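Yeah, one chain of the complex is gone here, protein chain that is, but the others are all in their spots.
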Amino acid sequence: MHDPEWRRYGALIIGGKLLGVAVLLSLMFILPALYNAGTSVLGGHAAYAQESMPAMPGMAAATAPAAVAATQPVMPSDLTDTGKNPLINPLNTVWTLVAAFLVFGMQAGFTMLEAGFCRSRETVNVLVECVFDTCLCGILYWAWGYAFMFGAGNGFIGWHDPAGSASWFFLGGGAAAALYNTSGIPVLAHWIFQFAFADCASTICSGSMIGRTGFWGDILYSVGVSGFIYPIVGHWAWGPDGFLALMGSDGHFLASLGMNFHDFAGSTVVHTIGGTIALAGALVLGPRIGRKFKRDGGGPMTPHDLTIAVIGGFILWFGWYGFHPGSSLSAMDFVGIGRISANTTLAACAGGLVAEFMVYFRTKKWDPGAITNGFLAGLVAITCPCYWVSPAGAVALGAVSGVVVILGTDLLEFLRIDDPIGAVPVHMMNGIWGTLSLGLFASGEYAAAGSSNVGVPVIGKDVPALTGLFYGGGMQVLNAQIIGNLTITIATFMAAFTVFKVLDLAGILRISRQGEIEGMDLHEHGISAYPEYQILSSALPGGLPPDGGYIPVEDKSKSKVHV
Amino acid sequence: MHDPEWRRYGALIIGGKLLGVAVLLSLMFILPALYNAGTSVLGGHAAYAQESMPAMPGMAAATAPAAVAATQPVMPSDLTDTGKNPLINPLNTVWTLVAAFLVFGMQAGFTMLEAGFCRSRETVNVLVECVFDTCLCGILYWAWGYAFMFGAGNGFIGWHDPAGSASWFFLGGGAAAALYNTSGIPVLAHWIFQFAFADCASTICSGSMIGRTGFWGDILYSVGVSGFIYPIVGHWAWGPDGFLALMGSDGHFLASLGMNFHDFAGSTVVHTIGGTIALAGALVLGPRIGRKFKRDGGGPMTPHDLTIAVIGGFILWFGWYGFHPGSSLSAMDFVGIGRISANTTLAACAGGLVAEFMVYFRTKKWDPGAITNGFLAGLVAITCPCYWVSPAGAVALGAVSGVVVILGTDLLEFLRIDDPIGAVPVHMMNGIWGTLSLGLFASGEYAAAGSSNVGVPVIGKDVPALTGLFYGGGMQVLNAQIIGNLTITIATFMAAFTVFKVLDLAGILRISRQGEIEGMDLHEHGISAYPEYQILSSALPGGLPPDGGYIPVEDKSKSKVHV
Partner (left out) sequence: MHDPEWRRYGALIIGGKLLGVAVLLSLMFILPALYNAGTSVLGGHAAYAQESMPAMPGMAAATAPAAVAATQPVMPSDLTDTGKNPLINPLNTVWTLVAAFLVFGMQAGFTMLEAGFCRSRETVNVLVECVFDTCLCGILYWAWGYAFMFGAGNGFIGWHDPAGSASWFFLGGGAAAALYNTSGIPVLAHWIFQFAFADCASTICSGSMIGRTGFWGDILYSVGVSGFIYPIVGHWAWGPDGFLALMGSDGHFLASLGMNFHDFAGSTVVHTIGGTIALAGALVLGPRIGRKFKRDGGGPMTPHDLTIAVIGGFILWFGWYGFHPGSSLSAMDFVGIGRISANTTLAACAGGLVAEFMVYFRTKKWDPGAITNGFLAGLVAITCPCYWVSPAGAVALGAVSGVVVILGTDLLEFLRIDDPIGAVPVHMMNGIWGTLSLGLFASGEYAAAGSSNVGVPVIGKDVPALTGLFYGGGMQVLNAQIIGNLTITIATFMAAFTVFKVLDLAGILRISRQGEIEGMDLHEHGISAYPEYQILSSALPGGLPPDGGYIPVEDKSKSKVHV
């Protein structure tokens, strides 16, 4: 912001920002309209929200009426009727809140992963960016993001309490005391759980843009991502009347399909969206100065702290146990949350092993990055199907994710796209794979209804079980998954690319060449992450003198270290 | 301890310690007596402990009797009567224990924050000190700290089970099987939750004393803080018969005020106490050698590892989700714990953004320290009012906390007080601000009774809601908050200053000049934190040779593995 461009592009920035938002909003409204052929009603609440919840696995199977024999045994009414058992809502809220805290804890993991895998010269930027985006996302999600995403409205965007007409902007008045949809969870507990999800999506996109994004650029695109793209597109799949959530039911989008889009914990909503924005960002930005790709005789830039990076991966895995089981928003289906937890573990293990062996057989080295991105890929892939697959299915689809992440990394390298931490192969590509994998691996044992995060417990629905191609269910589920994911991927990419392009044209997306050579941390933040350590000359940013250079404040004028 | 002073001051140390404890205890008993004018009875149990718990938000509003229409709807008896629903206590205990574990986890965050923001030469000292204080605090809190704080006794100090006369020292016999007060939580579950709080207060004070406190000095003042100051002063606000907890009720301190002191999760009890002790410690110690202040042409010493520091901040934020919602000691008010969680998030986000922009507009740099201390300031501020304010109120008071922390840092710099991590502006100043903010922002929607940690769930009390100045409630709440916080701040400062001064006069508070120049880590701990890294010459402690090089005493050649 010190460069002359700042003055020159001053007006353009404001104009560009407004234009970006306008284009974005237009796209958001136009795109889904293209799908509306088969949809007579986009408004209205999900029909299933009024259904009763009679079924549950692992309990009282003998009392299941014959009519639902193909689905799941009946859940005792003491687990569904809060009048009979008023502890249901407190217990479910405890479960959701603990899960929310774990998902929030993933921010520590993301920050460690990104900081460790980047170069030391851009580490402070990663740190400040992760914290800033979290703070920004919280305020935006309170102001309007949550209303856009989980409020009722139409199939495209929401704004009010599904149980009435009260606005959910700023969550004032009654909103703060209401329960979310039919979940029995307080709106504010659901809010913090979903805020933590939104924050993950926001952090994911930053991963591919490390090392060359100007901080004002980061702020402005983050407003676009956290304030508009994520909540609006997310509404389509998880909103109470989102057109993908209602897809296939009578009177809604693609009624002839007879199947709605399922995304239990967000392979599409969180990971594909986040990873697709990451791809758009990396494309518009271009690679960091000095980054040469494999076919040009180079390779990825080396990370600066693998200890921090790998431990960050473990902390992410830890937090993921809030992400998946917590997406049930309920502990009543206690067999289900156990299954989700085990499936999550197994997919991660399989992804890590497969990715590691793939790289080992190529290079004869046991690569720390491959196994870390491998288990993360498994975690991303199982995010969508975690409730509906068997443990063996989780192992199988997790193993595939390990292949996807390595081949995806190769592809980006071939395409000369600089993605410093692998956000695109981990989150976008495995988000897509995981979403589609439900269409293959859904085991035919667990109820089809609901998409979890929408606030309708998947269990206890008097509906047939979800069955994938490999379990004799044909193409129906797979088709719904393809349509849902493709819609969201394309829409997200177009919206994000537009936002980035506008910011780029305004000259504020990428840091100046001079600033990048000086070093992002010194240029944007006035300090290096490790002012006392001697950095090897080959890694030394231009802004530091060759003898390293922590100059104590007392002697020299303090942040002008690089002068 | 190797210096001749050790021999010389030998006897003085013991004498000084005894004197310090004596002065401390005297002060503790004398000071509150000054307030006792309006108080006829300091003993006796809190009157509200015998009240029934009929009301609850968000449930069965229709059944609320007209009499409590202005407060909160009735809570179904199945959520209050453990005879009717014996799962209430198990669920509340699970909630409290999980929260306790999260609060304990904050120790990792505090240690990272302090270690990252200090210089590498004093890092081992930070590490050992944080662990040692945790261990010491655990033993003291078991021996007598918990009894002093949460035992019944008089308005000033406690020692026995509120439900009988059994002593709580060492938590032997029946104490270990009893339930705490009216909470339904086992005493030992309440103990670990409160131990984690005590440990936070203990760690907070160490932050301002980094880099020049001798380890024996640290041990002795920690005995004073964890064993006496924190639990005794804490009793005033959170003890079952603490005089601030009972303030304003008939026959108690300042009955005419008609309002007791409220501190839901400890803006005053944990943060103001911890931060005030930090201030006293920094004042008595004086700055580190070489620390020059801004008006003398210097500025803060640079941190040595911002990655560790910022991630420590995130882990603190994560653990804070145990601190606030867990302070309910109950999940029955499930709408309340959702609100607390959301308010906590929003205040942190607002504090971080405001502090960051304040510094940016001054320096044109996006400062990692400012945003970290900013969100911590927001977390500290919302600690007291988290239950009683609306989300919008949380944003507003969090935003103010971002201003407070930056101006507070300026003030310390101006006053030439060396606080290496900002413990005073974050914890003391925002602890005060957060406590007072309840008097401004209490929204008039939530019950006034209880102070949470006392073991009386705030919800379900048949009492009027708490209403602050900005919501038409006048000065009553604000006055109670001012009196409560001021009492505690002054008493804590006087006690802590006395302890530190006595230790300082005895010559054991501060490390010797020679030891400080050699480097605390080498002098007190015999090892540097990173024996293999080359440290820039300007940051190299005197105890290391100019070519870097940690050379173990035993055998200088031993690690030359590759020769």
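Some observations on this one:
For clarity, chains are labelled A and B in written order, and residue numbers in each chain start from 1.
Basically, a contact is a pair of C-beta atoms (placed from the backbone, for glycine too) under 8 Å apart; a residue touches a chain by one contact, two chains touch by 3 or more.
Bear in mind the structure is a predicted one, so any value in this text is a computation, not a measurement.
Of the candidate positions A:L220, A:V269 or A:L540, contact with the unshown chain belongs to A:L540.
Residue A:G290 is the one among A:G251, A:G290 or A:G474 that touches the chain not shown.
The chain that is not drawn here is touched, among residues A:N125, A:N260, A:T276 or A:T345, by A:T345.
Remark: the omitted chain is touched by one listed residue; of A:A392, A:L415, A:M475 or A:I490 this is A:A392. Residue A:R119 is the one among A:R119, A:H271 or A:H525 that touches the chain missing from this view. Against the chain not displayed here, chain B makes contact via residues 1-2, 85-87, 89-91, 93-94, 97-98, 100-101, 104-105, 107-108, 111-112, 115-116, 123-124, 127-128, 130-132, 134-139, 142, 170-172, 176-179, 185-192, 195, 215, 305, 308, 524-527, 529-534, 548-552, 554-555, 558-562.
Counting over the whole complex, chain A has residues 57-59, 76, 78-79, 85, 87-88, 91, 94-95, 98, 102, 119-120, 288-292, 294, 297-299, 301-307, 310-311, 313-315, 317-318, 321-322, 325, 331-332, 334-335, 337-339, 341-342, 345-346, 348-350, 352-353, 356, 363-368, 371-372, 375, 390-392, 395, 445, 517, 533-536, 538-542 touching the chain that is not drawn.
As a working rule, only the chains that are shown with their structure count from here on.
Chain A and chain B have Cα centroids lying 34 Å from one another.
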